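Please read through the structure below; I'll follow up with questions.
Here the complex is missing a single protein chain, while all its other protein chains stay put.
Chain nomenclature is as follows: A and B, assigned in order of appearance, with residue numbering initiated at 1 for each chain independently.
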Amino acid sequence: MIKKIPQREILLVLIAAVALLAVGVAAIMYDTGPDWKYYQSEFRTIVAERVANADLATLPVGIQQIWVEKLDRVDRCTTCHLGMTWKGLEDVEQPWTTHPIPEIFDDHRLENFGCTVCHGGQGFALSEYDAHGFVEHWERPLLSDIAGSEYDPRNPPPLHEIQCNYCHRYERSTRGMPFINSAKEFVRTKGCKICHVINGDGGKLGPDLTSEGDKHAEGFDFSNLVSDQITVFNWHIKHFQSPPTIVPGSIMPEMNFQSHDAQALAMLVMSWRDDEDLPRAYLPGVELKDEMTPEEVERDLRMREGDGAFFVEHNCFVCHSIKAYDIKSPTDKGPDLSLAPDDVRARFNKTVEEFLFDPTGTMKIILESQIVLTDEEKWQAVEKIMKAYDIVKNRAAEAEAAAADGS
Amino acid sequence: MNLFKIQDMWQKLIWPWRPESNREAGSGIVANFLLHWFPNRVSLRSLAFSASLYLGTITFIVFLVLTVTGVVLMFLYIPSVERAYWSIKDLDNTVSFGWLLRRLHRISAHLMVALVFLHMFRVFLTGSYKAGEIVRSARPFNWVLGVTLLVLTLLLSFTGYLLPWDQLAFWAITVGTNIAAAVPLVGEAIRQFLLGGTIIGQPTLIRFYVLHCALLPIVLFAVAAWHMWRIRKDGGLAIVEQDRKDALAREPVAPKKSKTYSVLGIASGTTVQVNDPTTLNEDNSVPSTPFLIVRILLITLLTVAVSIGLSLVVQAPLEAAANPEVTPNPAKAPWYFLGLQEMVGYSALMGGVIIPTIVILGLMLIPFLDREQKGIGFWFTDGPGRKWGIFGFLYGLVTTVGCLAIALLAPMRDIFPTIESQLFFDLVNPATFLLLLFAGMYFVVLKKTSSTRYAAIATFCAFIIAFVLLTYMGTALRGPNWDFYWPWQAWPTHPTAL
Partner (left out) sequence: MRAVASTDTVDNGVQVSSDSGLDQTRRGFLGRLTAAVAAIGALVAGWPLLRSLVPNVLYEPPKRFRIGNPESFQEGVTFLEEHRIFLFRESSSFHAISGICTHLGCTVKFSPFTLPQEETVRQFSYRALGEFHCPCHGSKFRGEGTNFSGPAPRPLTCFHLELSPATGELVVDTATDVPRDFRLVV
């Protein structure tokens, strides 16, 4: 006989299939309702209300990402913080508001810096909680007042200055960084460098602090820190206030810092991180130029600002020297312009102005494609060439007279 | 004409096949590749949930889930030390369903490790590694294949553990590969061969990646196919031996012998179809199609649904990016190695080398040591077997807790403060005590019952509970500095930068 499959068995399969369908639908629903969609639709409403002539069609849609390859950073903060670079949204609440210091973008372009390099937080993440980074295993949370108020609820320290000083480390004082500036002043006045190596030089009595900010939390001894905040920042604050309490036997002098000053100093030492991987373009105050001897600097200045500056500016000096103005061509491919009137007359049977306005040969190509001068500029050139010619002629006459005198 | 062809093709696609008789059902199976997977008929004893709990089937389905999610993850993961962690962060944050893929792959991997252990426990406890007396099957060999699959599964899980390239991964693999380094003489060479260098770096990542995504899955798939094919060759689940006994009692003739088939010498035995018609009949069996197929469908749907359901609630952890300069405290190996890590804490040689070797070798040798053929396919063989199982379980519980207590309360180095010899502590430590206690019990039970099977059951049950307890100890009760913490004790606050 052939047995039939019991209906119970089919029912079980049906239940299992329904279960699979249910978890599948649940997964799809879980994935398709992220918070940022709400923030983007709200932003649309806000822009429609606040900004005249706004083209709603050009508003960003979907996940926004700033990828700063040079800093090895991916920031998706602008997915929700949509108004950062807008004008006219200053009094809107977070996350849609304009950046409180919009001028910051003038020399910190958003696409070159992103957000987290200054503010901390988890740039990868898209949900508020994860992105602000107050989560387990994320070591750089958002450096907002919320983080600061853990240490001083009434007057939270501006912790983001730690990040600012990663690049601005070597500056004496930086606009908009009061805490770090005051801490740097302490470093200068309290003689820290007598005992510690700081930014490359100092004494050897205490530990080298050049990359103190890189020291991991696991590397600190918290056993003498009595506090709810078992953090490196708090360790530094308490240590600045009373070194022997935190490190028994420490010979570092107690300087009676107010908590505000101790916070500033703690921020400063935490900002001292290894900047070897930081692209030099991000370091302010570091000149990206070839070194020159003083004589070279002087000659360069003479050429750029002397009487012959016109010919340097328009690149004539690439081929032509101009003795009269002390301009030396690196190539000397063409004749000296001081002698141009004679030279042009001899070779083309033209005056200088005739030649400049109607050139022939190589100069025709150059003046038509590479060095295009306006009529006004051409007159200027003629005038300066004639002047140079006079100078050279005068010099020659003087020299002749001197020679005649000598003989 | 064309319409007829289309209709014909449609019929073939929807396959509305209704066999008219048993014979037609049987020949249909012979003709169809898909139906070939299973034998024509399947014993009702085999089909019962209690026979196998379908643990092997579930394991294989979980492996398929891992394969499918793994292939998709391969498109999304970048095996470079600079980008690996990023790509995992992207999976968790921006890739649509990336979180699901990652959680599903992870939870399935843990499930698979747990399931192969459970499957092995089942096969042992039901005595399913025995050849049987009526048709000498190759089940002992299939048990060895099974132990191989256990090792392959552990290796797959271990190699996958490194790939997220976070602190958890980095240090678990550091600890795990250092357990391998405890092997005398060649240990360090093995470790460096695994790592492709002296420390974990890009060469390690690419080694583990290729092993995890290509080599090990292919080997595991091949061995698993062999393992499953052998089940068919051996006539189905071991409980079929009972059907054979019944058949022999009804009709006392030896099974028909036919030509010897062999596939590249892999197959053994005298007949390609062990399920001779005299064993399976209308009363004790049903056609595989639809009975077994519907059952497998049920198990598949349930397994996938449960895995996805678990992924909805269980998050996949991702710690800070791997940092060779900072060791998290505590640094732990993957959970299935934490029993070993606990014992390595007593003695690297004993816990890391001798005991694992004895366990793996012992497991492989079980069917060749225990050759008694009674009660095949029945849990704990019979009544006394169940008694000895409970005894072994309790004995293992008491001895393991005792040894753990010694390790915690009276470490060997405190008892013998004057001895400096490492060899002494390699030989005298709680792990050795446990090994000796279990070996001693085996011989005592063997002498008392004169049954290798009862002795094996008692020892195996003791082994199971010891494994569970040691793993629990390493996972839940060991905190920073490998200090002991009760479950209700909070670990000290983890310091952070801000």
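Quick notes
Assume a residue touches a chain if its C-beta (ideal position, glycine included) is under 8 Å from a C-beta of that chain, and two chains touch if they have at least 3 such contacts.
Every value quoted in this text rests on a predicted model; they were computed, and no experiment measured them.
One of B:Gln242, B:Thr289 or B:Thr496 touches the chain omitted from the figure, and that residue is B:Thr289. In the complete assembly, the contact with the undisplayed chain comes from A:Gln7, out of A:Gln7, A:Thr189 or A:Ser223. Contact with the undisplayed chain is limited, among A:Tyr38, A:Trp67, A:Tyr129 or A:Tyr170, to A:Trp67. Within the set B:Ala25, B:Leu111, B:Leu220 or B:Ala466, the residue that contacts the chain not displayed is B:Ala25.
Taking the whole complex into account, chain B touches the unshown chain at residues 14-22, 25, 68-69, 72, 75-76, 90, 94-98, 100-101, 287, 289-290, 293-294, 297, 301, 304-305, 308. Where chain A meets the chain that is not shown, the touching residues are 1-7, 10-11, 13-14, 16-18, 20-21, 23-25, 27-28, 31, 62-63, 65, 67, 76, 105-106, 111, 365, 368-372.
Convention: only the chains that are shown with their structure count from here on.
Separating the CA-averaged centres of chain A and chain B is a span of 54 Å. Interface residues of chain B, counted against chain A in their complex, comprise 22, 25, 82, 86, 89-90, 92-94, 96-97, 99-100, 166-167, 282, 286-287, 290-291, 294-295, 297-298, 301-302, 304-306, 308-309, 311-312, 317-320, 323, 325-329, 493-498.
Here chain A touches chain B in the complex through residues 1-3, 5, 9-10, 12-13, 16-17, 19-20, 22-24, 26-27, 30-31, 63, 65, 72, 74, 76, 124-126, 130, 137-141, 143, 147, 159, 216-220, 222, 230-233, 270, going by the rule given at the top.
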